[in-house]
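Complex shown without one protein chain; remaining protein chains in place.
Up next, chain A:
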Amino acid sequence: MASKLLTKLGAIRDPKIARNPNLPLNATRRLFSHRPISTPPHSPPSSPPDNGKSAHKKSKPTSSLKDLELAKFSAIADSWWDSVGPFKPLHAMNPTRLAFLRSTLCRHFRKDPHVARPFEGLKIVDVGCGGGILSEPLARMGATVTGIDALEKNINIARLHAGLDPVTSTIEYCCTTAEKLVKEQKMFDAVIALEVIEHVADPTEFCKSLSALTHPGGATVISTINRSMRSYATAIVAAEYLLHWLPIGTHQWSSFLTPEELVLILQRASINVKEMAGFVYNPLTGRWSLSDDISVNFIAFGTKNGQ
């Protein structure tokens, strides 16, 4: 049992949080809700001092905190693509998340699931793309992918890695936020935000933004952690207090959404949840699988009402 908890926790541990153990939650929240970016998406920062500048613009409480954060980011961002490194749980979970996306999106967009690139012709945005570990498989599956993340460092790592393979080099990575994309009037066939909503300050507003980015008749997919007794035991008590995998305060259990709440919030943003599944971990095989058990990690697929 303990090992099961442990492994579950591994996946719950969100990279965006896990990478700054000392960062107070509200700082992270600010990062996700405002995410103002000084540099245009495709021009790389010209020198390190510029990063310092943009750090200040990211409305950090103090510059020293930002420095600390930067150091931690740069230390861990290198390991985004190390499948046995700190992001191992996310890598392990990835095929399962993609299997869900494949089956739901193929069905919804009437694509043939028996081909190598079923998403050909679909415009997809990966909100909170991190190092691009979801964006790259989506691109290999044929989608035209835009990956956005509030952290410049993540975007740089993602761009660097995607550039190595001609198939994934087509991904457009932007250091921006969902809100900002809405202002730019960008629209996508599918909007995907996995393991992100539990870190945003205002989930309702966030869902409205995701909805605004979705074409009418398009799809929105969100995954997160349930607010259940089991998730409290695994994500908070075990991970933060007993095992010290995560600094205390990393996840605020009270800010997790239950599936019912997520469905309601999405409904208010004109997205009807059509399918939901849980992710469960098998400690014997070390693999995740889809299940009906949505008590800890779950994923929801919704479609936006047509005109």
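Points worth noting:
The rule is short, and it goes like this: a residue touches a chain if its C-beta (ideal position, glycine included) is under 8 Å from a C-beta of that chain, and two chains touch if they have at least 3 such contacts; residues count from 1.
As a convention for this text, contacts and distances are computed from a predicted model.
Remark: of the listed names "Ras-related protein Rab-11A", "S1 motif domain-containing protein", "Anaphase-promoting complex subunit 2" or "Ubiquinone biosynthesis monooxygenase COQ6, mitochondrial", the one matching the undisplayed chain in UniProt is "Ubiquinone biosynthesis monooxygenase COQ6, mitochondrial". Looking at A:L138, A:V191 or A:V273, the residue that reaches the missing chain in the full complex is A:L138. Even with one chain removed from view, chain A keeps its contact list with that chain: residues 44-48, 51, 70, 73-75, 77-83, 85, 91-92, 94-95, 98-99, 102, 114-116, 136-141, 152-153, 156-157, 159-161, 163-166, 285.
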